[in-house]
Each structure stands twice: as structure tokens, then as C-alpha cells.
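Below you'll find the structure, written out as C-alpha cells, and then a few comments.
Only one protein chain is missing from this complex, and each of the others stays in its spot.
Read from first to last, the chains carry the letters A and B; within each, the first residue is number 1.
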Amino acid sequence: MDEDAVSESLLTASGADVNALSARGINKSFGSLVVAADVELNLPQGVRYALIGPNGAGKTTLINLLTGMLRPDAGRIFLGPDDITALPPQERVRRGLVRTYQINSLFPHLTALESVTLAVCERRRVAATFWRSLTAYVEEIDEAHGILSALALADVCHRPTRELAYGQQRLLEIALALATRPKVLLLDEPAAGVPREESKDLFEAIAGLSNNITVLFIEHDMELVFRFASRVIVLVGGRVMVDGTPAEIADDERVRAVYLGKGHGALRV
Amino acid sequence: MSSDTIAAPASAAAPTAPLAFLRAQGRWHWAEIAFWLATLLPFVLTPDYLVLASQVAISALFALSLDLILGFSGIVSLGHAAYFGVGAYTAGLLSVWGWGEPLTGLVVAGAVTGVVGYVTSFVIARFRHLALIMITLGFGLLLQEAANSAGWLTGGFNGLQGVHTWPIFGKFEFDLYGYTAYAYALAVLFLIFLVARRIIHSPFGLALRGIRENGTRMPAIGAPTHSHIRTIYTIAAIIAGVAGAILTQSTETVSLEALGFQRSADVLVMLIVGGTGKLYGGLIGAAVYMVARDQFSGLNPQYWYFWIGLLLIAVVMFLPNGILGGLAGIADFVKTKWTKTP
Partner (left out) sequence: MPPVFGVLFDGVAYGMLLFLMSVGLSVTLGMMNFVNLAHCSFAMLGGYVTVTLMNALHWPFFATLPAAFIAGAAASVVLERIFFRRFYNASELNQCVLTIGIVFVSVAAAAYIYGTDQQPMQLPSYLQGSITFLGLDFAIYRLFLIVAAALITILLVVTLEWTRFGAQVRAAVNNQRMARGLGIDVDTLFAITFALGGGLAGLGGGLAIAMLGLDPSFALTYLIYVLIVVSVGGLGSIAGSFVAAMLLGVADMAGKYYVPAFGSVLIYLVMLVVIMWRPSGLFGRR
């Protein structure tokens, strides 16, 4: 559809490589607590980036800053060529910057199908029509069902969200994000809390994400990181420490020091 | 959606193709049809109580409007009577100033209340939790004081004098026995109910429930939450205003209690008791509350509030989804017992 054509043109436009998502000089503090210091980010189109770092490093905060949930004290954020720093969250979503949540943020009493259909309807801007029955929107319902089928949720699509298994709920998180047709997808610990038996579907879902979507995911699970990421950013104390390929990161002394317990201020309780 | 109307929850044998499933949920359940047929019974069975029946229908319409914002969208309002009162006074003033035709009066009252609702919705949409509750309470109390002070307009404590409603279609007079009043109120209630039912089963209805279920996730899927809230709040205000107008027209009187805190609290009780977010909850709750109040009207007012207090505590502790929730629970229980394979 149109959206694919746009991202194609981004890549080929006069050789200048406009990143799918980039950020410059992002700074944020809460009083004396610095959660982001001079963060710079460049995500080329279609790349899978992993964002790792110890607890409290500011990874989720960075996602909140990128999506507009938090305002940075300084810095600019670009989606493609557009400066989105001043845009509210729903506007960024409309332009294709979407995130999932580390702790499920779903609609407990809505069924899986209803949840995803809602997201599709909002995207297609038909959610405000109150005079036509939902069943008239066949395309939207079919699209939602399609997304759920691709994530192996078709069998349970009529069950209320709160009745789904945790792994299925994590998949529903991703389904909701996919329903918005993201160009850039920020996954906040997609495998968090998912028992080993249920994570297979999840891994396959992530592997199956289209190459038209640029993905940044926060993960502690190194298996996922090495399997899916082509580049890794290490965030420590709100600062980007290293940005490289998984192999480079694995070899990096500083990264090992951080993870193997030399520790640093933020971790000391 | 199965919990939102009295429609039956899907059993294991229901169609699972998504469109067919959703269609089945939207269909009229036999209990709904039975309910609406039952609303005709008072004409035949209890003709002495038609005035009470019309009061029930008016309260039911008011409770329905509150359900749209509270039950379906999660907006807790302690000042919803403001819109009921604005509608009531608009209809009354229109009549006092010389135009007593009821149907056009309804339209005007709805329109005026709609404007007020739309303007206030800009504030309402921006707040949640305690701040929202206090703002709705504050608006209601403020309007009450203003109406009290503006005695030259509202008639103050004594209410508006000189309201006279012309016969409907030039033929049906509002009589003392309440035939016209109940027919009028019931017809408007049914028509508006059809509209509300359509709203709930539309994509917009789904969006409202999304706001109720997880207001913070909505912007993350690109939803213009404030705009949605403004729309439903305006619609609910219009309906409340229409209910107030019917009260004025059928009783030919309007006083300050139409927009008082008491009325806001009573409608909230009716909705809680009947069950929120189920469309019929407000209707059932209104019927139960008004009939009970009529039966116990000989009782000292403070004893009435004693029992209401106990009822509220009991409902919250044992029947958190109200009467309809309890009935749905029983229906589910019975169904699982019957469809359990041995």
C-alpha cells in the first residue's frame, strides 16, 4: 500500500540515507537524577536494533521519550525526515512510531478481536462513527483477524483479554502495535515474564515481522538479542556506552564489566 | 461485547467466524423483547400508577445517559443532574414564554443542553480520577447555587410558575391519570434507547470501552481520546436534557431539585444498583429505585437513606455489577452446568 511506497522512497531519495528513526542530544533529568544524557540514536530502515543495559539504565525512559510520553529537556527526535519532537503521542502513532509495553497494557474485558479491531478502526479513522454498526466494517474486522491469525491467536480471538495466557497476552501486545501499521516499532522487553514453553510463538512472531518495519527492542534475554538483532546499543546510566554489532558487544570489555558486577552507582541500593 | 447488553454470551457451539460472531452479539435477545413488551403492561395492569410509571421512564432515560459516560466510557460524574436541570428549565422557560408545544420543546431543550454539554466537555475530557470527580461535583454545585441566585429566571426556591404544555400533535392532552405522560415518556425512552444501542454497537462504542478499559493505551494506538470523550459527553448531555424536559412538560412544573446534588446522587445509585455498562442497567435500576421509594414514601426520609446505604454497601460487596451483573452470573452458571459434558 501507500505506506510501503513511502518507505521505499525514503531509502532511495537522492542517496541521502534518512534514518527511519533518529534522535540527537536527548537529555532528561528528574531533579538530580539524570535518566538520559546526550543520547544519540540512528536507526536505518529495516534494521533490528537491540537496546540493552542494566536495570535502571533508562531504557524504558528512552522509549517514553521517543514516543512522546515524556518530554525531553533538550534534543530532537526525527521520524524519517520529519522532526516529531513537539508532537503528542497519538500523532507519532499516526505517523508510524509505535511501542509495546513491558508490563501488558491491554483492554482486560475486550476480546482479542475487539482490541485489535479497535486499533485498526482508529488507524483508519472510522472509530468516531457512532451511527453505523461495527459489523458493517468487514475490512477492518478481517484485517484484525488476519493479524491475530499471523500471531497464532485466531483460536482465542473471542476470549476476553484477561482470560488469555500470559504468553498470548504478550502476543496481543504485539498484535495491537501491528494493527497501527508501524514504520518503527519499539518493543519493550517483549519476552518479559513469558515462560519458556510459550515463548516459541513469540520468537516466531518477532522473526516474522516485515522488513518494512524498523524494530528496536529492549531485551535482557541474550538469546533473543543475538538471534534477532543486527546491531546493539548498550545504555548505562542514561548514556550510550557502546553501539555496535552483537559480536562487537560480546567482546567489549566495558560491557562485560557492567554486566559482570563491577557495578555502578545506579545499581547500588 | 457479550457483557454489554442482555444478549447471551456465546456458547461453545456459536459460530467462530469473526463477522458472524460479532453479528450474533448485536442481535436482539428474546429477554430484551420481553422487557420492552413488559413496559406496556402498566397501561393494562396498573393504570392507577401511570404517573409513577412516567417518572420511572424519565429516570430511566436519565440513568441511560449517565450509563453512556460512566458505564461505557468510565467517566465518573457526580454532577450529571446539571444537564437534566438545564433541559428541564429550558423546556419550562420556553413554555412560560409562550411556546408550549412539547415535541419542539424537546428538540430545543436537547439542543440547548447539548451546547452546554459540548462546552463543558472540553474541561471534562482533560481530567481523570479524583480531579474529574471533583470537577463534575463542582460544576453541579456551582450551577445549583447560580440557579438559586437567579430567582428572576428560575423562580428560585419556589420553582417556575406558569408552565403549561400543549397537547401532543394537538390531540393528546396531558391528563391527571398519566396516560399521555407515560406514553410520551416511554416512546421517547424507546427511541433514544435504540439510538444508544446503535452507538454501543458501533466502532465508536468500541472506542469508548477502550477508553474505559485502558485510557492510557488509547493514544498509543492512535486514538484521539479527548475528541471521543467530548462526543459521548455531549450526546449524554443531550439525552439528560431531553429527560429533564419531559419531566417539566409532563408535570408542568420545574424546580431547583431538577439540577441538585440529590438528583445526581440518586441517578448514580439507580445505575449502580441496576448494573453499569449494560444499557439495561439504568432502566432496571430506575424501576427498582423509584418503585421502592414510592412504596416506602410513608417512611421517614432518614430511614429511607439508611436502607439505601445498606443496599449500596451490599451491592458493592456482593453484586459489584448490579442486578444485571448478578443475573448474568446466574445465567452463565446455569449454562455451564447444562453444557458440561459428563
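Just so it is clear, a residue touches a chain if its C-beta (ideal position, glycine included) is under 8 Å from a C-beta of that chain, and two chains touch if they have at least 3 such contacts.
Computed from a prediction, not measured in an experiment: that's the story for all the values here.
Visitor: Would you list the chains present here that the left-out chain is in contact with?
Guide: B
Visitor: Taking the entire complex into account, which one of B:17, B:44, B:130 or B:176 touches the absent chain?
Guide: Residue touching the chain left out of view: B:130.
Visitor: Of the residues B:20, B:187 or B:316, I need the one that contacts the missing chain.
Guide: The single option touching the absent chain is B:316.
Visitor: Considering the whole complex, not just the chains shown, which residues of subunit B touch the missing one?
Guide: 70, 76, 123, 127, 129-131, 133-135, 137-139, 141-142, 145-146, 148-149, 265, 268, 272, 276, 300, 302-303, 305-306, 308-313, 315-317, 320
As a working rule, only the chains that are shown with their structure count from here on.
Visitor: Would you mind pulling out the distance in Å between where the CA atoms of subunit A average out and where those of subunit B do?
Guide: Once rounded, the distance between the two centres reads 41 Å.
Visitor: For a test of understanding, state which residues of subunit B touch subunit A in their complex under the given definition.
Guide: 1, 3, 10, 16, 18-19, 21-23, 26, 198-199, 201-207, 209-210, 213-214, 216-225, 227-228, 231, 235
Visitor: Sort out for me which residues of subunit A touch subunit B in the complex.
Guide: Touch residues, subunit A against subunit B: 67, 88-90, 93-94, 98-99, 101, 105-111, 113-115, 117-119, 121-123, 126-135, 137-138, 140-142, 144-145, 157-158, 176, 179-180.
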